[in-house]
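Below is one structure, written out as structure tokens, with a few remarks after it.
Note that this complex is displayed minus one protein chain, with the remaining chains in position.
Showing chain A:
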Amino acid sequence: MTGAARLRAGALPALAAVLVSGVLAVQLANGGGHYSPLRPADSCVAAPASSVSTGIDGLTEELVVTGLAAAACQIGVSREAFALQLAQPGVRTDAQINALRTGLLTAVDSLKAAGKLPRASQLAREAVDASNLSGLRKAAIRAIPDALIDKTLTTDDVLRRTINDLDLRTLLANLGNRHNLTTQVDTAVTKAVMERLADDLH
């Protein structure tokens, strides 16, 4: 084979190799090979939770999101995987419920440490407004001065009592029903406040 013939024979394979290398190089330089779904964050690394809602709704959301992460960390999965486990129909295991409760309690500590918990008076007034109490009882509670409420009650204590008292299985079942959910949470908060007041009286 002459030199020219060899050159001719090698021209097309060389061009093919250049084209393939060029295309693959450009693709890899632009992130080719890494185009896959986002990986969930490590549930044990605290990430700031935020909410577009204000008041009790906002607090509840921040508490749940932070609590989910803490619970997921405890059982060694991502926050998202734990949320999906809880969203599955069927009976939740004791381990899941215990992890969720511990996670929510941890979230109360985290939010308190971050100074994100509102004063008890602020929480109480909003709870009263949203509750099904009679007008007379609402007026009576509103008449109590904020300073007295804040001296008697602390938000973190009420939240802890509420979380410990809540039937989390029923709460998870009520997620799709706003009325049932509100009633369940209101009842638990009211009970927590009453128990706290009773403790003080004793």
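Note that contacts are C-beta pairs under 8 Å (C-beta built on N, C-alpha and C of every residue); 3 or more make two chains touch, one makes a residue touch a chain; residues count from 1.
Methods note: contacts and distances are computed from a predicted model.
Note on the omitted subunit: UniProt lists it as "MFS transporter", one of the names in "Electron transfer flavoprotein subunit beta", "MFS transporter", "Carbon-monoxide dehydrogenase small subunit" or "Cytochrome c oxidase subunit 1". Only one residue from A:Ala16, A:Cys44, A:Ala95 or A:Met194 touches the chain missing from this view: A:Ala16.
Of the candidate positions A:Gly31, A:Gly90 or A:Gly135, contact with the hidden chain is made by A:Gly31. The residue from A:Ser51, A:Thr102, A:Ser131 or A:Thr154 that touches the chain not shown here is A:Ser51.
Residues of chain A that touch the chain left out of the display are 8-13, 15-17, 19-21, 23-24, 26-28, 30-41, 51-53, 57, 60-61, 64-65, 68, 78-81, 83-84, 87, 175-176, 178.
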